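Excluded from the complex is one protein chain; the other protein chains are retained at their positions.
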Amino acid sequence: MKELIQELRNFAEERDWNQFHSPKNLSIALTVETAELLEEFQWLTEEQSRKLDQDRLNRIKDEIGDVMIYLILLSDHLSIDPISAAFEKIEKNREKYPAQKVRGTAKKYTEL
Amino acid sequence: MKELIQELRNFAEERDWNQFHSPKNLSIALTVETAELLEEFQWLTEEQSRKLDQDRLNRIKDEIGDVMIYLILLSDHLSIDPISAAFEKIEKNREKYPAQKVRGTAKKYTEL
Amino acid sequence: MKELIQELRNFAEERDWNQFHSPKNLSIALTVETAELLEEFQWLTEEQSRKLDQDRLNRIKDEIGDVMIYLILLSDHLSIDPISAAFEKIEKNREKYPAQKVRGTAKKYTEL
Partner (left out) sequence: MKELIQELRNFAEERDWNQFHSPKNLSIALTVETAELLEEFQWLTEEQSRKLDQDRLNRIKDEIGDVMIYLILLSDHLSIDPISAAFEKIEKNREKYPAQKVRGTAKKYTEL
């Protein structure tokens, strides 16, 4: 992860692209890339999305790479560690959705 | 990262939520969370987005946590390592946008 | 439609909000609202999304209203008529996807 952050910093600096990398713009780019990822799934059934062919998987890997790149860039600009942020969010979710209360209940889930 | 993946698997299993976690649905959830993150920036100027107050930063950290959670869940369901995916994408981008060619040129960048 | 455009212009002017309504920001707001609409569907099956209860339908109507508002505002700022734009796009799509060629073929569709 640290290596990835360094790589991305170098990549942007070599190209003098930090001027474009305001947190606002990085957040836009993250959204655009996420939608490109979603595009791969848009006309598939859920069942089909569980059994992807290799071509689509390769394209999806590329898109996941893009999403990761902008998530790391944005987090780095804001000095946020996305892994800690995820752990903290899981803790909050544990309190919000206790296992014994929401277990297996699709209905509860769809009402979140 | 490995620990985070394990934590997320446990969280979903304890709640019997894997039935909802098709790659298609996880990709939707990722998009929804990314847009909630973008919402924090939507009426700010780029300049303001570089100087966020603590309240907004805290909300943004929460949203980054959510984005990370769904990105990791989706990647895990597809057996994709998002960090490797990012490194591979950077390599492709190095060829596509050679530093000496695109350096400091806003115009080139906006035409990507 | 004309009435709606006028109403939205008045609404923004009364609040002196045009300063925030750059096309870039309106496009962000449109994306955020679209994701809020998508959120209503995210954990439903396709089948469930065809049989919505009244509560969800009411929330969806609200979100469709928001999406429409920002689509009209953005179009108005750019002097684009979204209805003409849709008709022109349909013409392009007629050439791209001739009925006799793509009819009933899920596979073709998912490969678009």
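Things to note:
Note that the chains are named A, B and C in the order they appear, and that numbering of residues resets to 1 at the start of each chain.
In this text, a contact is a pair of C-beta atoms (placed from the backbone, for glycine too) under 8 Å apart; a residue touches a chain by one contact, two chains touch by 3 or more.
Bear in mind the structure is a predicted one, so any value in this text is a computation, not a measurement.
By the touch rule set out above, chain B reaches the unshown chain at residues 28, 31, 43-46, 48, 106, 109-110, 112.
For chain C, the residues touching the absent chain in the complete assembly are 1, 4, 7-8, 11, 14-17, 19-20, 22-25, 27-28, 30-31, 34-35, 37-38, 40-41, 44-47, 49-50, 52, 57, 60-62, 64-69, 71-72, 74-75, 78, 80, 82-83, 85-90, 92-94, 97, 99, 102-104, 106, 109.
Touch with the hidden chain on the side of chain A covers residues 20, 25, 28-29, 31-32, 34-36, 38-39, 41-43.
Note that in this section only the chains that are shown with their structure count from here on.
For chain B, residues that reach two or more other chains under the stated contact definition are 20, 25, 28, 31, 34-35, 38, 41.
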